[in-house]
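Removed from the display is one protein chain of the complex; every other protein chain stays in position.
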Amino acid sequence: MPDPAVDLSGVHVRFNDRTILQDCNLRLGAGLIHGIVGSGGSGRSTLLKVIGTVIPADAGRVTILGHDIDQCGGDVLASIRSRIGFQFQNLALFDSFDVIDNVLFAVTGGDPDGAEVADRERAVELLDSVGLGDFLHRHAGQLSGGMQRRLAIARAFAPRQAMLHIFDDPVAGLDPVTSSRILGLIASRCRSGTGTTAVISTHEIDALLAICDLVHVIHQGSIIFSGTPAQAVGNRQEVVARLFRDPVLHRG
Amino acid sequence: MNRRVNEIGLLIQAIVAMTRRPPPLRRIVREVFSCGNRSIVFVCVTMAFFGMILVYEGCMQALALIPDLSSAGPATIRSTIRVFGPLMAGLMVSFRVGAGIAAEAGTMVVTEQDGALLVSGSSPAEWLVAPRLVACIIAVPALTVVGCLAGILAGGALGVGWFGIHPSDFFSLSMVDRGDAAVCAAKSLLNGMAIPVFAAAAGLNTRGGSEGVGVAATSAVVRSCVAVAVIEFLVSTVARVAGA
Amino acid sequence: MAASDAEAIAIDIQDVGRSFGSQRVLDRVSTRFMTGRATFVVGPSGCGKSLLMKMLVGLETPDSGRILVFGKHVATMNAAELNGLRRRVAFVPQHPALFDSLTVGANIALPLVFHRIQDEAAARSTAVRLLSLFNLADRADLLPGQINQSDRKIVSILRSMACGPECLVLDEPTTGLDSPSRDAVFSMIREIGMVDSGIETLIVVSHDMQSTMAIADRIVFLYKGVVRHDTSPAGFLTATATDPIAAQFLAGAADGPMNTEADEA
Partner (left out) sequence: MGLTSNAATTVLETTGAMAVTSWTALTALVRGRAGRRQALRQIAIVSVDSLPVLVLISLLSGFVMVLESASYVESLGAFSLMGWAFGLVTLSQLGPVLVALMFAARAGARTTAELGAMAVTGQLDALRLLGIDPVGYLAAPRFLAMIVMLPLMTALCDAIAIGAGAVGAAVVVGLGPALFLQSIAQGGLMDEFLLGIARTFLFGGAIAAVSCTFGFRVRGGAAGAGRAVNDCVVVSALAVFVIDLIFTIAVL
């Protein structure tokens, strides 16, 4: 088995005296699609941000793509970050930029003015694949909600040497049909990739079960379950059972 | 993001980022224009009003004591250059630009764009602070000079037109020396350095969603105003000790 | 919700249309919301459901057509009439904001006190009574920030019910909630008609087809600016046999003939 893409051990994160993550242990195998499930306030988004190196851990060890985040210097950290694509829960688009610059920013590692022809081609190809090819020069703030979401997903796939894609609630508040389509888009791109790892969190349990290799349940700041979708549905732990209870019923 | 940013740390980060990858000239020019454009009319208008108030009040008081207004102009010019110009221009730029920088930084924080900057390989210090730091160090002294001119001209117009002071008496630099210019330059340069850093730090420390952005903008204005007042005090003290 | 025999038209929507720029969001929408019924309005994201709901209480106005609420034309009302309307028709927006400086109890009591319907003590006991209907009486003295998301949702609904409206309009009450919280909110919605709340007409915008099928008396399916189906849950199920779009929406399937907002250009 290759080195895991993400290895958290004993991670704690506090915010304003409140403990968000508590002794959180998680290994995400490389090349797989991982689902993260947890109820509101369980620390899901914080966990994803720790994985994405957006938030440092207060205690514990965070190893991302083979590097211990605490031990590595600014340059190494920058190179790790340039291999991570992150879709934030509220999208976090640069709304004063146009569509292509949002993607170029991620492709070039923060230097859209220095983008080369190859970078541009990559960005255009990505935007075409999510159906935004005709809107390259529209400002991100002027797109409709659905298009903004697709732009955020394109940006998460953008980094040149991307090894890790993180999606935080990519389908929140969407109708069921649109949700399935967006999750399908993510899954197909991840599957077609070259051994990249994907992490997806969502409340849409059955869609998640359909596309993930492994699911992990977070509860009160720790991972309490990791396993295949089939194991998750069969699990008798109360919290897990409540989250996965009767997934068929949650279908319309 | 969860970690508090402090002003000194942010200043250092911005300088480090600048040495690693200097902000493109285009962005600096754009920020100078945006800072100048946003503030120039506002600074001129408020300084003009303030100059008129100074001259009106000064002349009325002087007339009550001694019917001689010959020193009204030079005294106004000196105090405008040394004290009121840098102070008022600094406060007005804090109002006009400080809140704006904090609002932009705060909006980026609540919409998690600061995190998006990080994972894209840039940073708030590099993207937000560095170009504005350079821009304000250029723009604030320039605005201070223009503001002083506006105040002196408006005050002079009132002194000449209303109180009948001869223009050559009013617009006389007899009381101004090199030390005054140095004090003005020092105050405005330091203001230009402090305002963007204090404002951006307030913005990057935004907490608690959209309601946090307004609070951050407020604290940016207050903190950068206090910074301006402290700079005023420090430079005046140093100048006094150095005899300038 | 128990349907009475002598049901009346609470809200009558007649040929309502509304455009934003070149985009025709609502084209010709006509439907009726009857008293004594729980009507669920469903449809793809961005199809104008929320917009239509806002029109019911005068927060938005149609470009064409008209909306009669209890027989009165909403678009022609003045500010005082609108205030009166909003006390009869309580609208709970998608992201209802509790007043974060007031306790949960004070939030619910506020409209009663402000409108001088009750004094502070009486309003407080009304608030506690409403909270206890949904087993939340112990939250009365907490601040909104101290209770969980689904409780906040329920409290915001209770606040809208405090002044005793006849009609309650809920705009996507479960957006952003995890599935246990969704269940809590939907079970509250189911109970509104059973407890003594005075609510006669319930209108809910929802994406949750499973709960919709279980609770609704009537389903209004909005698609491409018109009412595509206006029927009972059983009728909707029947319609899916002949209408592939309704079938796809009910199943939440990615593949199908449906256009959603994410496809619009």
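Which chain is which? They are A, B and C, in the order written, and residues in each are numbered from 1.
By definition in this document, a contact is a pair of C-beta atoms (placed from the backbone, for glycine too) under 8 Å apart; a residue touches a chain by one contact, two chains touch by 3 or more.
Being a predicted model, the structure only gives us computed values, none of them experimental.
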Neighbouring shown chains of the undisplayed chain, as defined at the top: B, C
Contact with the hidden chain (one of B:Ala14, B:Leu69 or B:Leu91): B:Leu91
Full-complex contact with the absent chain, from C:Ala75, C:Ala97 or C:Ala234: C:Ala97
Options C:Cys163, C:Ile219 or C:Leu250, residue touching the unrepresented chain: C:Cys163
Touching residues on subunit B - with respect to the absent chain: 42, 45-46, 49-50, 52-54, 56-57, 60-61, 79, 82-83, 87, 91-92, 94-96, 99-100, 102-104, 106-107, 110-111, 209-218, 221-222, 225-226, 229-230, 232-233, 236-237, 239-240
Absent-chain interface as seen on subunit C, which is shown: 57, 59, 83-84, 86-87, 90-91, 93, 95-100, 110-111, 114-115, 156, 159-160, 163
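By our rule, only the chains that are shown with their structure count from here on.
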Chain ID, smallest distance between chain and overall C-alpha centroids: A
Distance between the centres, which are taken as Cα means, of subunit C and subunit B, whole angstrom: 51
Subunit A and subunit B, separation of their C-alpha mean positions in angstrom: 42
Subunit A-subunit C separation of Cα centroids, rounded to whole Å: 33
Complex contacts: residues of subunit A adjacent to subunit C: 38-41, 131, 134, 144-147, 149-150, 172-184, 203, 205, 207, 242-243, 245, 249-252
For the subunit C and subunit A complex, residues of the former touching the latter: 43-46, 148-149, 172, 175-181, 207-210, 212-213, 248-254, 256, 258, 260-265
Residues of subunit A that touch subunit B when the two form their complex: 13, 15, 49, 52-56, 78, 81-82, 84-86, 88-95, 105-106, 108-111, 113, 155, 159
